[in-house]
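What follows is a structure written as structure tokens; I'll ask about it next.
For this depiction, one protein chain was excluded, whereas all remaining protein chains were kept in their positions.
So, subunit A:
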């Protein structure tokens, strides 16, 4: 712990994040966006959906779309098993399930420790990555989920 870290300044609030693993990478989302974490259950396929939409599942009566986060980021993905995890997140008015490999950590840290994302001309990076966190030699990307679903206008007619 570095000296002075315990002092929380008003312009340097603490953030609480949930970190998860997809393949060999680690990501995190703000804990306030997470509604619940549950195990994988097989999803009902949706017609003409993008590949990264695994389908829909029943979440206590609500129909929840499942986004395979690896596929969404263009990473190699394998068929989900019972050991995979669905993180249910709130994105605006909608609840979405994000399929990941595992939840790895719950992190509390000062805002100032989140570094801005690198200036890389990658659509994935600019769409999702909001910051980078170095923690015990791991690199964790802080992501935003606003663009995780396909846009409405893309509905095949």
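Heads up, the rule we're going with is that a residue touches a chain if its C-beta (ideal position, glycine included) is under 8 Å from a C-beta of that chain, and two chains touch if they have at least 3 such contacts; residues count from 1.
Everything below uses one rule, namely that contacts and distances are computed from a predicted model.
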{"item": "Among \"Putative DNA-binding protein\", \"Oligopeptide transporter permease\", \"Chemotaxis protein CheA\" or \"ATP synthase subunit a\", the UniProt name of the subunit that does not appear here", "value": "\"Chemotaxis protein CheA\""}
{"item": "Sole contact to the chain not displayed, among A:33, A:49 or A:71", "value": "A:49"}
{"item": "Options A:18, A:34, A:73 or A:96, residue touching the unrepresented chain", "value": "A:96"}
{"item": "Chain not shown: contacting residue from A:14, A:62 or A:134", "value": "A:62"}
{"item": "Those residues of subunit A which, in the complete complex, touch the missing chain", "value": "41-49, 55-58, 60-65, 94-96, 149-150, 152, 155-157"}
